[in-house]
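Have a look at the structure below before the remarks.
Only a portion of the chains appears, each positioned as in the full assembly.
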Amino acid sequence: MEYIYAALLLHNAGKAITEEAITAVLQAAGIEVNEARAKALVAALEGVDIEEAIAKAAFAAPAAAAAPAA
Amino acid sequence: MAEERHHTEHIPQWKKDEIENIKELIQSHKVFGMVRIEGILATKIQKIRRDLKDVAVLKVSRNTLTERALNQLGESIPEMTRYLDNQTALIFTNESPFKLYKLLEQTKTPSPIKAGAIAPEDIIVQKGPTSFPPGPILGELQSAGIPASIDAGKVAVKETKVVCKAGEAVPQKLATMLSKLEIYPLIVGLDLRAAYDDGTIYEPELLAVDESKYFSDIIRAAQNAFNLSVNTAYPTGATIGTLLAKAYAESKSLGVNAVILEPGVMDSLLAKAHVQMTSVASEAAEKDANAVDDDL
């Protein structure tokens, strides 16, 4: 999930999610970057509505808690 | 070296130019790929070429020339010759191999399957009406193994059925009928067999990125962040509202459950008492209507 966290970090800060930016963030965290994964992430996110996913997460959180009780 | 020079002297100038052109295209782009174009109509290739013209260059060349060009380049470029197929085109781009793969996938369109071709997946005919009026087609469908009948003055498929299993050859009659029903079981377009990017060769298994998985990963990551922020009471712009609401809800719960006689919870406490009273009253009334006031 580090790659996803890096992408969300950039998204949150209003930065473009590029291979270079992802690489820089992960390296700063002391993580060895796999180039192919970074490339794949950037390509995949082009077709993903991050805001929509985040909005879904906000709704889903409470549901997740209710579920085990059910 | 001498032998090679000797060898190249035998090939005509246009071939030399073509080889140089391929080498130049490879060197002037970040990424190049091998694309299978076998069985694709030239008109379709022309259309794809036009559609991609802003992001990629598609070049159809002879395999022998491509092979020669690749072998003359350094790094692990010659290894790309492994992906030459019967009919192979080269594609060049400055996008990432993943983006290239996605672009090429998007050029694919459903196409009819020919008789004798192997079904890539189960071919299913869905139950429902067709556009055909009753006629000989009814018998043709039936003999092709498609359960058809007449319904409301039209030929209709009676039930959803797998008419050809994945891996089996499509019989002639069935292929004809599938075409007539406008069922296109094949997805045809440029197949990226491999992409070369900065010393690394990417194969389709790696390039096929599942966007829905990324979408759900992002949901999970955002959820994790949200939970962590709220559960540790570390306020962020996105969670401060939730933290306040949580604190308020907890306070209200405590107030009501412990019957703390504070103004902020009186409405809930009064409502709760009233509902309890109503509940007890209705049970009492079931035993004896005279046990409670008329207005209950």
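First chain written, first letter: the chains are A and B, and each begins at residue 1.
Everything below uses one rule, namely that contacts are C-beta pairs under 8 Å (C-beta built on N, C-alpha and C of every residue); 3 or more make two chains touch, one makes a residue touch a chain.
Quick caveat: nothing in here was measured; it's all calculated off a predicted structure.
Written as a formula over the displayed labels, the complete complex corresponds to A x6, B x1.
One rule holds in what follows: only the chains that are shown with their structure count from here on.
Our note on geometry: chain A versus chain B, Cα centroid distance of 19 Å, whole angstroms. Every residue of chain B that touches chain A in the complex is listed here, in rising order: 96-99, 101-102, 197-198, 200, 202, 206-207, 209-211, 214-227. Residues 1, 4-5, 7-8, 19, 35-36, 39-50, 53-54, 56-58, 60-61, 64 of chain A are the ones touching chain B in the complex.
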